[in-house]
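Removed from the display is one protein chain of the complex; every other protein chain stays in position.
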Amino acid sequence: MHPVLKLVVQRIALGLILLLAVSAVIFLGIEALPGDTAQAILGQGATEVSLANLREKLGLNEPAITRYFAWLWAALHGDLGVALTNGIDISTAIGQRFGNTLFLASCAAAIAVPLAIILGLVAARYNGRWPDKLISGITLTTISLPEFVAAYFVIFLLTQVFPIFQPVAMVFPGMTFWERLHAVALPVIVLVMVVLAHMMRMTRAAILNVMQSAYIETAELKGLSPMQVIWKHAFPNAIAPIVSVVILNLAYLVVGVVVVEVVFSYNALGQYLVDHVTKRDLPVVQAVGMIFAAVYIGLNILADVITIIANPRLRHPK
Amino acid sequence: MKLPFSAVLGIFLTSSFLFMAVFAQFLAPYSISDPSGGVWEGPSATHWLGTDTIGRDIFSRLIYGGQITIFVALASSTLAFSLGAFLGFMAAVKGGWVEQVMSRLVDLVMAIPSLIVALVILSVLPLNLTVLILVIGLLDSTRVYRLSRAVAMDIAVMDYVEAAKLRGERQTWIIFREILPNALSPLVAEFGLRFIFAVLFISTLSFLGLGIQPPLTDWGGMVKENKDGLVYGKSAALMPALAIAALAISVNLVADWILSRTSSLKGGRGG
Partner (left out) sequence: MTDQLSTMASMVAKGAMTRRDFNARAAAMGAGSVLASSFLATAARAEEPVKGGTLICGMQGGESTNSLDPALAASDVPFMINSTWGEFLVDVDRGELKMRLAEEVSSNADATEWKFKMRSGVEYHDGRTVTADDVVATLTRHTGDDAQSGAQGIVKGITAMKAEGDMVTLTLESGNADLPFLMADYHLLIQPGGGMDNPAAGIGAGAYKIVSNEPGVRTVFEKHANYWDSATGHADMVEVLSINDNTARTAALQSGQVHMMNRVDPKIAALLAGVGSVTIERAAGPGHYVFIMRCDAAPFDNNDLRMALKLGINRAEMVDKILGGMGSPGNDFPINAAYPMFDATIPQREYDAAAAAEFYKKSGHDGSPIVLQVAPGAFPGAVDAANLFVASANAAGIPLTLKLEPDDGYWSNVWNVAPFCASYWGGRPVQDQMYSTAYLSTADWNDTAFRDPAFDALMIQARGELDVAKRTAIYSQMANTLRDTGGLILPMFNDWVEARANTVGGWIANPAGSLMDGKALRACWLTA
């Protein structure tokens, strides 16, 4: 087998084992919290009798290990069970919310990734001159704002001062594509602000790094314009670090946007997970945690593979 | 070597923030907890930045809050660094199963979104500064581990390290004498970035109610307390938000300057 292929297969296998380990870690983690689901559901209204009744009904009297393997077995067959707290089928609930998560992430990525790369290229082209300074200054500001500050800022600006968008970004089945776009406009703006800087700075740094190479000088001597040099020669050679930072940010857009979801009441996975963490609804936390973990691990494998392919030293180990 | 203007500005602002944090008790004109004016007053001669939701002086709270914010961020990123960098170097030098085990463990932790992990842990443990620092530091150390391992791996395949190995030097010697000096510059820059992410992370936790607890305060918590006034043009929430941004920018400027002398830039916003 080709060594690169072997490495890739290895990474994927490791990823799957990792996923299994993550499911156990999440399970144990939730298990370690004080209180139990029955108490969390009934809250202040819990009595001994109602607690016992509810525990019995939810199957909480079984040992944790039994419940873990029962869950794992069902999950492998595509059955994520029902939420303990309200009996709603998890696969259905998650399916829709995961779609919303992906929708928000894709909208943000569709704007942020090309914009970041173009800005990065421009900044590298005018390295040290005013466009570079302007771009760096703006992205530095956006990366320095906590997400919730950016969120309230755009709510104030774009729903009160200029009433263009809605402060509540929920999307529902039956909405048209344009209605959805209009609904998620504010969270998308915030997320673009958050991820733009990181990717743009990486692009700029990677290009500048490559620009010091001898073949760039050759290209410049050939009489190509600076933008042509960057686009045709520098960019293809700087692609590996750029791709890996883009992927990191994609993972962030999927799994790390809880705060933005909370502020804009966006009905996606993060909010769903947080609600169920506080109620210790194990099957839901497991399921969502696994999806997040799978997305993260999958994207990281991709980043690893690209790094391996791009690095001759690693590709041909001594 | 001549310092660029942005670096001078960054160093100046960063040291001002540090100075303010260290001497908060002497600088703040009012108490952290006692109301000294009306609710949400605008800036005036007596209250330079106005008053907050129950009439406390924002300037004073900003100074005390800055002390806590900077202290927790500094402590947790120091923890993250000592731990993450050491283990990262170790993995790079040792290679083999040691590296595999550590890297997979780190993958395991990183695969679960850190904000979620923090929320779960902090909702159970008593909320005090030690717990907060430990949680943020440990979670962040995984990211430092990744960077240090990557940097160290690039250095470890260099000829001078190979030479040292062939000379039969001990691994700690290799880590501290060969790898550390050569990895220092990207790591220092990374420290700056990690510090900022720690500031943002604490602010986010406080915003979600699981960070710094009253009567202490931090900038994120101050934004949360005063955010409802924003929509009505009350500037109270803007001050701590600007403080977070100003601190982040000034540290970033310093980190950028250090980075500009190297070519590596890795690590991302906490996911």
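Read from first to last, the chains carry the letters A and B; within each, the first residue is number 1.
One rule holds for everything that comes next: a contact is a pair of C-beta atoms (placed from the backbone, for glycine too) under 8 Å apart; a residue touches a chain by one contact, two chains touch by 3 or more.
All values reported here derive from a predicted model rather than from experimental measurement.
Engineer: Of the residues A:65, A:88, A:110 or A:227, I need the one that contacts the missing chain.
Structural biologist: Reading the full complex, the residue touching the unseen chain is A:88.
Engineer: May I ask which residue of A:6, A:57, A:129 or A:222 touches the chain that does not appear here?
Structural biologist: Checking the options A:6, A:57, A:129 or A:222, the one contacting the hidden chain is A:57.
Engineer: Have a look at B:4, B:43 or B:229 and name the one touching the chain we're not showing.
Structural biologist: B:229
Engineer: Please output the residues of subunit A touching the missing chain, sorted low to high.
Structural biologist: Spelled out for subunit A, the touching residues are 33-35, 39, 41-50, 53-54, 57, 83, 85-88, 93, 96, 152, 155-156, 159-160, 163, 166-168, 170, 172-173, 262-265, 267, 271-272, 275-276, 278-279, 281.
Engineer: By the contact criterion defined above, which parts of subunit B meet the unshown chain? Give residue numbers in ascending order.
Structural biologist: So the residues of subunit B touching the unseen chain are 33, 39, 53-54, 122-127, 209, 213-215, 227-232, 234.
The rule is simple: only the chains that are shown with their structure count from here on.
Engineer: Compute the distance, rounded to whole Å, between the mean C-alpha positions of subunit A and subunit B.
Structural biologist: Centre separation, subunit A to subunit B: 21 Å.
Engineer: Looking at the complex, which residues from subunit B come into contact with subunit A?
Structural biologist: Counting only subunit B, the residues touching subunit A are 104, 107-108, 110-113, 115-117, 119-120, 123-124, 157, 196, 200, 203-204, 207-208, 220, 223-224, 227, 230-231, 237, 241, 244-249, 252-253, 256, 259, 263-266, 268-271.
Engineer: Can you name the residues of subunit A that touch subunit B in the complex?
Structural biologist: Against subunit B, subunit A makes touches at 14, 17-19, 21-22, 25-26, 29-30, 32-34, 136, 140-141, 143-149, 152-153, 155-156, 160, 194-195, 198, 201-202, 205-206, 208-209, 241, 245, 248-249, 251-252, 255-256, 258-259, 262, 273-274, 277-278, 289, 292-293, 296-297, 300, 313, 318.
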